[in-house]
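Scroll down for the structure; my scribbles are underneath it.
Shown here: the complex without one of its protein chains, the others still in place.
In this document, chain identifiers A and B correspond to the written order of the chains, with residue numbering beginning at 1 in each.
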Amino acid sequence: MTERLLAPFTAIGRAALSLASGIGRWGVFAGDTVRSLRHVDVWGRLLLEQMSRIGADSVPIALFISTFTGVVLALQASYTFTGAIPMYFVGVLVGKTMMLELGPVLTGLALSGRVGANIAAELGTMRVTEQVDALETMAYPPLAYLVAPRVLAGIIMFPIVTVLAVGIGVVSGWLTSLQLLDMSTAEFLRGLTLFFRPFDVVFTVIKATSFGLIVTSIGCYFGFHTRGGAAGVGQSTTRAVVASSMVILVLDAFWAVVLL
Amino acid sequence: MSIILDDVYKAFGPHEVLRGFSLEVRDGETLVVLGESGSGKSVALKHMVGLFSADRGEVWVDGRKLRDLPTEELYELRRGIGYVFQFAALFDSMTLEQNVGMGLRRIGGLSEQEIAKRVEECLAVVDLDGLGARYPAELSGGQRKRTGIARAIAARPKYLLYDEPTTGLDPVTKAVIDQLILRMKKELGVTGVVITHDVDSACLVGDRIAMLYRGRRRFLGTPDELKATVDPVVKGFIEGRPELMEETE
Partner (left out) sequence: MNRMREAWLGLVIVGAIVVAVVGTLWLEGSSFGQSQRDMEAVFEEVGLIRPGNPIKLRGVEVGRVQEVSVDSGGAVVRLSFRVDEDLVLPEDAVVILSPESMFGDWQAEIVPRSRFPAVAYAQPWEPGVLPGGALPDISELTHTADQIAVNLGVLTDRMGIAFSDETARNVASMIDNIEAVTQRLSALVTQQADSFTGVTERVQMAVDGIGSAADQATATLERVDELLAQDDVASTLEDMAVIAANMRDLSGDLQGTNAEIRQTAARADSAFARADAILTRMAAGEGTMGRVLENEGIADDLQATVVELKVLLTDIRENPRRYFSLSIF
């Protein structure tokens, strides 16, 4: 009887413990990765390749998403503002929302699918087919060879992709305002510049950098600790995407509280 | 100089895989380790390159205790050991040439030309010359295994550790690999450790044969001694009669 009453609490307790230990293990993993950075000769040559795969190759999907986000933001803003609020607020909303929220978060979420899943699957496969062990036996520190270049590439390239996405999102919001909302360029620009602060861009970059760190390091973490063949690889991939999406949203709120 | 496992214990959670396993690999010999699947042969082999560290007991390579070795020295030591993985563990994203050249690039001090030359030599040794530009996915199982051997010998190691080099291959390919192992010893003078559960190959390539059973060494001797054994467990294994092996500890 008491056991049944306690069951939900036991479940919550267990979940909390496993969350805490997961964060702890990830922290250790991250620390080891930082230490592996001393093998510049190992990861240095691989960084550009990873920047290209993680960043440059993600540009099309990020731009696709932000283009449509810009259109929808402009339309919804005009719909909401009808009558009472001046139309130039469409520019305010598109600019602020793209920069502070949707640009980094949507890019982060999209890339947690594209990049995080890819990393987890690739490293997971390498783990279960003993390619990671093979690296070790050839005296390549696996963290320096596999993890460091991916995480660094994520930290460098996420802000870059996000900035481009924000730019395209604002442009598509502007074009929508011109074509579908009968606004003038001057009106849209007035809204865009009205509440703009250079810190908005800094905020975008800080967020995107943290998302880059999270998506790549979580992808690497789950990939690296994959166990149990093809099924294990699938599981790691799913976990990586779920965990990094959740952490992105939590971090998003965290930055809003700390920096805004 | 040699590889020594001294009373090694290793457990994964509650599952005790090695329970006091001891083995000495002598310089210049080829030592075969027999054992059922899942008996911990691969685990034992991985201890020899420091991929696992023993829960208890020590592993010595060339007189150095792996446990106390700083990472840098461990990497240094690994350059003297070639490891042939059970499923080759080739890097899928790289061509055969790149796979074989990996270890050489890490060592440094060699020009790209020298590396290319050495890679071509190694591929020739395993009869894969001309296939250097292919990717692992484009190869058969036997070719992949031979590439694994080429990769392991590229850095001219002192030791070669083979994890089930012939398992899952057709008889002809199997014979090719066995010959290859013999040639490695004769031509390159390497000390070898070969894991297998194929008794015929074991007797062909091994100077001495050990058997791992329930986490401990059950047998150690020459091929002739193996054939003459009266231990029911060993006898049951080599004759493929499980009923003989049934005994309690």
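By our rule, a contact is a pair of C-beta atoms (placed from the backbone, for glycine too) under 8 Å apart; a residue touches a chain by one contact, two chains touch by 3 or more.
Fair warning: this is a prediction, and the values are worked out from it, not measured in the lab.
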item	value
From A:G70, A:G124 or A:P159, residue that would touch the chain that is not displayed	A:P159
Which of A:A20, A:L194, A:A230 or A:L259 contacts the chain that the document leaves out	A:L194
Touching residue (missing chain; options A:A30, A:A56, A:L175 or A:V242)	A:A56
Hidden partner chain, residues of chain A it touches	48-49, 51-52, 55-56, 59, 83-88, 95, 157, 159-161, 163-164, 166-167, 192-198, 201, 205
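As a working rule, only the chains that are shown with their structure count from here on.
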item	value
Chain A and chain B: spacing of chain centres that average the CA atoms, whole Å	42
Contact set on chain B toward chain A in their complex	46, 49-51, 71, 75-76, 78-79, 81-83, 85-87, 89-92, 102-103, 106-107, 151, 155
Residues on chain A engaged by chain B in the complex (per definition of touch)	125-126, 129-131, 133-134, 136-141
